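What follows is a single structure, and I will ask about it in a moment.
Every protein chain but one is kept in place in this view of the complex.
By written order: A and B. Residues from 1 in each chain.
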Amino acid sequence: MEKKRQWLILAMLGILCIVVPPFMGTYAVHVLILVMMWITMALGWDILGGKTGQISFGHAIFFGLGAYGGGLLFLHWNITPWWGMAAGPVLAIIVGIPIGLVCFRLRGPYFALAMLALNEIIAIVFTNLDTLTNGATGIDCARTWGAEKLPYYYIALVIAAFAIFVTYRIQNSKYGYYFVSIREDQDAAEALGIPTTRYKIYAMIPSAGITGLAGALYMNYISSIYPETVFALEAISIFMILAVLIGGAGSLWGPVLGGAIFAGLDEILRATIGPISFLVFAVIAVLIIMFMPDGIIGSWPKVRAYLRRRKLTTGSEG
Amino acid sequence: MALFGQTFITGVLMGGIYAIIAIGMTLVMGVMKIINLAHGALMMVGMYICLVLFEHAGLHPYVALIPTMIALFIIGYLLQKYSIGRVSGVETIIPESQVLLTLALGLAITEVIRVIFTSNYQIIHPALTGEYWHLAGMTIEIPYLIGFVIATIFVALLHFFLARTDLGQSVIATSQDKDAAVYMGINAERITNFTFGLGTALAAAGGVILMPLFYLYPHVWHPYLMKAFVITILGGMGSTVGALSGGLILGLAESFGSTYWGPQWGEVIGFIIFLLILLFLPGGLKRIIGR
Partner (left out) sequence: MKKGLLSILVVCVVALLAIPACAPAKPSPAKPSVEPIKVGMNFSLTGSKAKFGEMNMNSATLAFSDFGIDRINDRPVKITEEDNRSEPATAKSAEEKLATANKVDLIIGGYSSSCTEPMTSAAEDLGIPHIIVTGSKDAITGKPLEWVFSGPRVPASHYGDAMWEFIDEVIIPGGVKKVALLYEMTDWGTSSAKSLRPKLEERGLEIVYDSKYNSEATDFKPMLSKVKAADPDMVIPVSYLTDAGLLVRQATGLELDILAWIGQAGGYTMPEFAELAGKDANLIFSTTNWNPKAAWEGTLNGIKWSGKKYSDEYVEKYDTEPDYHGAQGYAAGQIAVDALLRAAEAGNTINRESIRDALDNTDLTTVMGVIKHHKWTDEMGHHYYHQGLPPTYVIQWQDMAQEVVWPEDAASVDYIFPAPLLEQ
């Protein structure tokens, strides 16, 4: 019964996402495209960060490679950047596996720092390898649709749905349980015979791939990329973590909610209160980490229990 | 030869300044076992306090050093006590919630400063700025030299403090084994707050030293935070001597990299050293030099 109801609500949501946008203004659809992109990125990060517990401060590597996958095809062979949708994630995974092989030997903060350093190294390398990447000038590519936003939106929606599907399948598979066991206690997992490094790589593959997919979407949608913007440490790597954190790490709907809030609320704040919006946003992030450390979804039961207790006590007093 | 000498001197002096910024981080990481991503932002706050003291009270940065450090000690202590410390020990889904909190705090602090001071570049010209010594075809910028001396003094004082005082020994005990320290009657929570304050004050000292040499704006801290990480890992967490030698190694690597490989690659060398140390010498130089 409960299960059925959930599916019903989900189906309704899905239908809303499909049916409503054609009736919305282009600006709103644009914001929704960014929302879908951020949902995808948050889900991608969460597979490695939230489920497997390997906090990466360098996921812009995969986002940027995803963007450059299509960009390089366009730059060197003038192939439509839509092939980047395939090439970007593949490139991200190809680079992700050796990164994992090397860095997964490190634990906790050391892994986080190694990813941070790699992010910086790759950004500098892409800026300076002029012949391969066109350097700081970046890559401009042709856009397929101009004012027409809906095709981009539906592609973004499909990508986000794909990321949700992958996450769902992982969560309910043997891999999902292994990932969580690595997060909870790596030594215990190892003692139980789980080859932890191999399973971390298994987590890295969909994580890098999905993040790369979001990058490929960015490449096609924004249509110009620069190393400093797609490999951005703060604007990509760190904001991805904040998005997941706000929604709730390690769950299916946490990153979805976090990505949506991050891109949606942030744009609303920017459009309404202007230059102080980011301060408000940063303060919200601090408060959420302090008081709802598992994010909105993760800490919701606690908050609800707390509210219910309050209600009861005030009820008995009154 | 002058080129080599100049590159060497530049590297050593810069390394000393890196070291003092990193030493605050290495202390905090040693005791709390977390990476503190607000470290850079707090250094920047120190620089703004120094700026205000210079512009409104006319204090030379080297004089303003002490009040700035005291102010930042208090800020760091309170921040740890009422914000970061609260999250410690809370069971969360992902293990690093303190780290992520420092990250969000760093962003929030930067924005607060930006709202107060705008993103304009702030530039001060205290005495000695732009003064040089020339010897044998090489040049030494005097504020760099003074900065290096101050940094070395602080490293020495800190080393002495940790080795010879009860409070310092408590810090070391807490960093070596928190539970054991608690059994020995150390108030680990207070020691942690104290260490965070001390680390912050040292970061501020690093920032103040930069004031006569550099400029200031809210995002000034990004590269220094990176360098602090590199040095902390290079030197080993909690090691003062490690931080000093790590700073010197990084300063020299960047300097020689810029001269002989190309200025755009200078930073990459630092990061590569960092990765190599992480992978092949976990524990850093501390493992070699012993403390």
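Going forward, contacts are C-beta pairs under 8 Å (C-beta built on N, C-alpha and C of every residue); 3 or more make two chains touch, one makes a residue touch a chain.
All values reported here derive from a predicted model rather than from experimental measurement.
For the chain missing from the display, the contacting residue among B:M14, B:L72 or B:A228 is B:M14, taking the whole complex into account. What chain A contributes to its contact with the hidden chain is residues 2, 5-6, 9-10, 12-13, 16-17, 20-21, 24-28, 30-32, 34-35, 127-128, 130, 135-138, 140, 143, 146-147, 218, 222-224, 226, 228-229, 235, 253, 256-257, 260-261, 264, 267-268, 270-271, 274-275, 278, 296-297, 300-301, 304.
Taking the whole complex into account, chain B touches the unshown chain at residues 2-3, 6-7, 10-11, 14, 114, 118-121, 123, 125, 129-130, 132, 134, 139, 141, 144, 210, 213-215, 219, 222-223, 254-259, 262-264, 266-267.
Here is the rule we go by: only the chains that are shown with their structure count from here on.
Against chain B, the residues of chain A that register as touching in their complex are 49-50, 53, 55, 102, 105-106, 108-110, 112-114, 116-118, 120-121, 124-125, 127-128, 183, 233-234, 238, 241-242, 245, 248-251, 276, 278-279, 282-283, 285-286, 289-290, 293-295, 298.
By the touch criterion given at the top, residues 29, 33-35, 83, 86-87, 90, 92-97, 99-101, 103-105, 107-108, 110-112, 114-115, 222, 226, 229-230, 233, 264-265, 267-268, 271-272, 274-275, 278-279, 282 of chain B touch chain A in their complex.
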